[in-house]
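Of the protein chains in this complex, one is absent; all others appear in place.
Every chain is named by a letter (A and B) in the order it is written, and numbering of its residues begins at 1.
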Amino acid sequence: MSIKVEHLTHIYNKGLTYETVALDDVSFEIETGAFAGIIGHTGSGKSTLIQHFNGILKPESGRIFVNGTDITEKGIKMTEIRKRVGLVFQYPEYQLFEETVAKDIAFGPTKMGLSEEEIDKRVRDAMELVSLDYDIYAGRSPFELSGGQKRRVAIAGVLAMKPEVLILDEPTAGLDPRAHREILDMLEKLHQLEGCTVILVSHNMEDMAEIADTIIVMEHGKIVLQGTPREVYEHRDLLMDIGLEPPAAMQFTRLLEEKGIKLPGSVMTMNETAEAILRLLRN
Amino acid sequence: MSSIIELKNVTFEYKSGEEGRVVRALDGVDLAIEEGSFTGIIGVNGSGKSTLAKNMNGLMLPTEGEVLVKGMNTRDPETIWKIRQTVGMVFQNPDNQMVSAIVEDDVAFGPENLGVEPQEIRRRVDMALTDVGMYDFRKKAPHMLSGGQKQRVAIAGVVAMLPDVIVFDEPTAMLDPKGRREVLEIIRKLNRESGKTVVLITHFMDEVARADRVVVMDDGRVTLDGKPREVFREVEQLKALGLDVPFATELADRLRKEGMDIPEDVIFMEELAEEIGRLELEARS
Partner (left out) sequence: MLKDITLGQYYPGESVIHRMDPRFKIIATLLYIVALFVMVNFTSYIFTVTFLVVVVALSKVPLKFILRGMKPIFIILILTFLLNLFLTKGGDNIFSIGFLSITTQGLRSAVFLASRLILLITSSSILTYTTKPIMLTDGIEQLLKPFRKIGVPAHELAMMMSIALRFIPTLMEETDRIMKAQMARGADFETGNLIVRAKGLVPILIPLFIGSLRRADELAMAMEARCYQGGDGRTRLHSLKYSHLDLIGAIAIAALLAVLIIQRIYFA
C-alpha cells in the first residue's frame, strides 16, 4: 500500500497567539512495500506528519492519498483507514490497559469486529512476530513484563490488526542495546515476511543506514532531504547543520579522507567499512 | 586520591509481584568511587545499575553490607540528609523530577529544603541556571521546554544544592541526539571545571568512552571494571552481555580477526584512522 502526500500543511493552535506551523507544504510519496525512514529532531514535524497518515490529525490544507484514496475527502470512514494503516506511537507501552497480554493485543481486532477464532489466531500470530511465546506470556499481566517486552506487546497490538502500512514513532527510544537490536530485527523480519510497507520515524542514523531503503529528512516542518540513505548522507554538512550526525561509519571514512586515505566505494555501515578497509589494504 | 563513596559487599533484595518472589538486584557489590573522578556504569536493563545508583545516596538501603559517603553510613538517620546533599541525583525522565511550574522555583526546591537563606538561594539558582545555560528560561514553565532543556534544569536543581558527587541515572535515555549532546557536555563540564565527582549510568557506550573508569554490571554484580580501554577490549564479553562497544573498538576487532595488525585497546576513531594510515603506508612500501 502506498502513501502519497501533496502540499500538506498543519497548524497548531490556529488563530491563537502561540500558533505554530508544524508542517509547511510537505509533498512526497512512499511506494508499496518500501521501508521508509523519517528523520528529524523533536519538533521538526515528523510526529505530526505520521499522525496524518491514518487520519488522527486533519490537515489545514493539502491532500493525503492512501493507496490512491484521498483520505482528506468528506465521507471517508477513518476506522476503515486505521485498519489498514497501523500506527505505533512513541513509548507505546504506556497505552497498555488490559489484564492480560492476550486481551490487550486483542483490543484492535475486537474493535474490527472479527470472529473469536480469527481474533485468537491473530493474537497468536502477532505474538510470534514480536517473539513473545504465547504459552508463557498470553495469560500474564502486561504490567509485570520488562520494558522491552511491554513495548513488544504494544507493537503486537497494532500488528494484530494486520495493517498494510506499519508506522512506528521512535520504537527503540529508551531501550538498551539488546532490546534495541531485537526491535530492529523484528521490523526487518516483518517487512520481508509480511511484505508490509514500513515507515520508521527515528533520529538514529545508524539504524536508518542499515534498514531503510528511502529516507525523508525533516526540519522546521519542511522536507529538507529525500532519497536513499546513500544519497541523503552525502549531504553531510546540511545534516550536521540541523544537528543530525551521519552514521559513525561515514564519520570514520571522513577522518580517513582527511588523512589522504580514500576507501573504495561509499560505505554506511560497519560491515561495509570493514570490507572496504580490507580491500584497500590487501590490494 | 580518596574514595568519596564506598560500597562494601552491598546486596539489595526486594519482593516482586503478587507471589512475593525475592529478587536480588545487587549481589555483593564492592565499589569505591574516587573523589573528582568520572565513572561510567553500564549494563542492560535489569542488571542492577539503577538500584546501585539509588544505594549511593540512601534512597535505597542495602539488605546486606554498607554504603559510606564521606565516611557517613547511609543507614544512619542522623546523617541521611547530609548524604543526600553530598550526593545529588539526576533521573531518567525529566518530566517526573520537576516539582514546580516555574523553572527557577524548581531549581530553588533543593536549597529551600536545606533551609538556605532566601538571598543565598537566589544566588545559587542564578549560578546553577547559568552553569547549565538555562538562565534565560528561568521564568518559563517546564512543559514549554524540550527534553534536553528540561534535563538541564533538573541538573541545575541538583547543582544548586552544592553537592560533591552527582549521580546521573540514564539522563539521556529519553532525549534526541541534540538533547543528548547538550546534557553530556554539561556533565563533562561539571566534572572538569567544577570538580564534581560524576557517576554516569547509561547504556550508550560512547558516552563513557572518555570516562576515567567504566564499571560493567550484569545480574547484580560488577563483571568488568577498569579504564575504558581495558573494558572495551573485551568485545566478545560485552556483546554477550547485550551491550555495544564504541564504533572504533568494534571495527578494530573485526579487522584484527581478519589478520590486521591493530592494537587491542583502540576506542577512538582518530586512533583507528592513525593505525589504518600506518598499515596503508606499510602495504604500499
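By definition in this document, a residue touches a chain if its C-beta (ideal position, glycine included) is under 8 Å from a C-beta of that chain, and two chains touch if they have at least 3 such contacts.
What you see is a predicted model; the values in this text were computed from it and never measured.
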| item | value |
| --- | --- |
| Listed residues A:V5, A:L49, A:L87 or A:L281, member touching the removed chain | A:L87 |
| Among B:E19, B:E117 or B:E193, residue touching the chain not depicted | B:E117 |
| Contact residue for the chain not shown (choose from B:F109, B:F247 or B:F268) | B:F109 |
| Sole residue of A:M1, A:V21, A:M112 or A:I242 that reaches the chain not shown, by the stated touch rule | A:M112 |
| Contact footprint on chain A, counting only the chain that is left out | 13, 16, 51, 54, 56, 79, 82-83, 86-90, 92, 94-97, 107-108, 111-112, 143, 157-158, 161 |
| Residues from chain B at the interface with the omitted partner, ascending | 54, 57, 59, 81, 84-85, 88-89, 91, 93, 95-102, 104-105, 108-118, 121-122, 125, 141-143, 157-158, 161 |
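We adopt the following convention: only the chains that are shown with their structure count from here on.
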| item | value |
| --- | --- |
| Distance between the centres, which are taken as Cα means, of chain B and chain A, whole angstrom | 30 |
| In the complex, chain A residues that touch chain B | 41-43, 144, 146-148, 173-179, 203, 243-245, 248-249, 251-252, 255-256, 258-261, 270, 273-274, 277-278, 280-282 |
| Chain A-touching residues of chain B, taken from the complex the two chains share | 17, 44-46, 92, 146-147, 173-174, 176-179, 181, 203, 242-244, 247-248, 250-251, 254-255, 258, 260, 269-270, 272-274, 276-277, 279-280, 283 |
